[in-house]
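In this view, the complex is presented without one of its protein chains, the others remaining in place.
For clarity, chains are labelled A and B in written order, and residue numbers in each chain start from 1.
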Amino acid sequence: MNPHTTPVLAISLALGTTITISSNHWVLAWTGLEINTLAIIPLISKSHHPRAVEAATKYFLTQAAASALVLFSSITNAWATGQWDITQLNHPTSCLLLTAAIAIKLGLVPFHFWFPEVLQGSPLMTALLLSTLMKFPPLTLLLMTSKSLNPTLLTAMALASAALGGWMGLNQTQTRKILAFSSISHLGWIAIILVYNPKLALLTFYLYTIMTSAVFMALNKIKALNLSTILTSWTKTPMLNATLMLMLLSLAGLPPLTGFMPKWLIIQELIKQEMTPAAMAIAMLSLLSLFFYLRLAYHSTITLPPNSSNHMKQWYTSKPPSTPTAILASLSILLLPLSPMIHAIV
Amino acid sequence: MTYFVFFLGVCFVLGILGVASNPSPYYGVVGLVLASVAGCGWLLSLGVSFVALVLFMVYLGGMLVVFVYSVALAAEPFPEAWGDWRVLGYVVALVVVVLGGLVLGGFVGSWGFGVNTVDSVGMFVVRLDFSGVAMLYSRGVGMFLIAGWGLLLTLFVVLELVRGLSRGAIRAV
């Protein structure tokens, strides 16, 4: 990529996100979403490979349609109530339209088909941006309107997301697709709690961001795009592979790790709201995604010495350690003892 | 005048229907031109002459010309117009969906021509958009700068997307 383009795109990503999350008016929020969409497209199609261009096309079509739908829902609300304030979205039709539009933007389940394909076509670091930074502005809009959204619809979409994210990830061997389905099922956890406790949804999103960034950066370090590359990567970075296993188990939500905290708090909150069947259903459905996390973890550690592997060993080259990966990895493993403090801060 | 505005609105919807019914791009762009001309006349009759002018010059004169050009590049030997059965099926299906939505949503009973056209309040009333769009340079300068940044960003994005003649797997030309 042209060295002059990269800072412009980085500034625009920051600008678009900031505009959307700090705006009060629907038009300004829509502007931020548009700037974000425009700025990420050259990052997706950076390699100009046919797959990358196809991913950029799919991303562009879905996101442009979704942001037009956001604006349409806000204008429907404005015709009915005269309000352009984001928090004043009261008209039921426009609430439904907004839920659909944000679901398209995020990739919640009836509208999730673009997400794995776009992630598969883009480079690993752009995939990291797509599953964390690009989901933040739409999620903020959903948080700001969470008072007037339809809880039944959101719960149904959340359960479907957790189910399909886990189910469709079972059959994948590409790490980016697996992480895309993991993102979809995590969005299910965020969406199920959104109406009842928006702070908790935000906390879940932050922790998901930390964990998935750590996993993406570790995979980027060992250049692992499918499972067999992970299998043979212990010769390059043995410590990182061991940590990668812990990060994946944290993403799955196993108890002594960070990922357990949002699941624990969400199930507690759902039971408080007398939604025990939904809590039980989403907890059982996350077992599906536990399967593919376990498979990734198995591939990352089972071939560590002293076992011998049948694969050709890759030559050990000394890689410089990466500080952000280390910080994110330790955060994504060790944060559970701090959960009362984090819960109080967010 | 009210009926004229209503007629323009119907023309607008018919133009959009012409785009949405999935004909060949040749004819789709004709539908979009029809819709934008009808929309321009519609806004003009409602009394926002400057915004209508912007629609006419920027949208129809600038963007749609580029679209027509691209459509001409993507031409196919046997284009399908609205007379074809497939496109006609789309037209019927879309109309049925929209009318069904109107009936189900209960919008049919509550019609009324509550429209203020230009001649109902006189030609010499102060126009809203003359003062309103000018506020883009004073109070709305933040939005102005953001829109300008968006255009600059688009320049970089477009140049980056179509850069590199030797890139890609298959060459079309």
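Here, a residue touches a chain if its C-beta (ideal position, glycine included) is under 8 Å from a C-beta of that chain, and two chains touch if they have at least 3 such contacts.
Please note the rule applied: contacts and distances are computed from a predicted model.
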Just to verify: the chain that's not displayed, which of "Sm-like protein LSM2", "5-taurinomethyluridine-[tRNA] synthase subunit MTO1, mitochondrial", "NADH-ubiquinone oxidoreductase chain 4L" or "Vacuolar protein-sorting-associated protein 36" does UniProt list as its protein name?
"NADH-ubiquinone oxidoreductase chain 4L"
Which of the visible chains would the unseen chain be in contact with across the whole complex?
A, B
For the full complex, which residue in A:P7, A:P50, A:P277 or A:P337 touches the chain that was left out?
A:P50
Could you pull out which residues of chain B are in touch with the chain that's been left out?
5-6, 9-10, 12-13, 15-17, 19-25, 28-29, 31-32, 35-36, 39, 42-43, 46-48, 51, 54-55, 58-59, 62-63, 66-67, 70-71, 74, 90, 94, 97-98, 101-102, 107, 110-116, 128-129, 131-133, 135-136, 139-140, 143, 146-147, 150-151, 153-154, 157-158, 161-162, 167-172
Where the missing chain touches chain A, by residue:
27, 30-31, 34, 37-38, 41, 45, 48-51, 53-58, 60-61, 64-65, 68-69, 71-72, 75-76, 78-79, 82, 116-118, 120-121, 168, 171-172, 177
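Going forward, only the chains that are shown with their structure count from here on.
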Taking the complex as given, what residues does chain A use to touch chain B?
1-2, 4-5, 8-9, 12, 15, 19, 28, 31, 34-35, 38-39, 41-42, 45, 48-50, 53, 56
List the residues on chain B that touch chain A in their complex, please.
143, 146-147, 149-150, 152-154, 156-157, 159-161, 163-164, 167-170
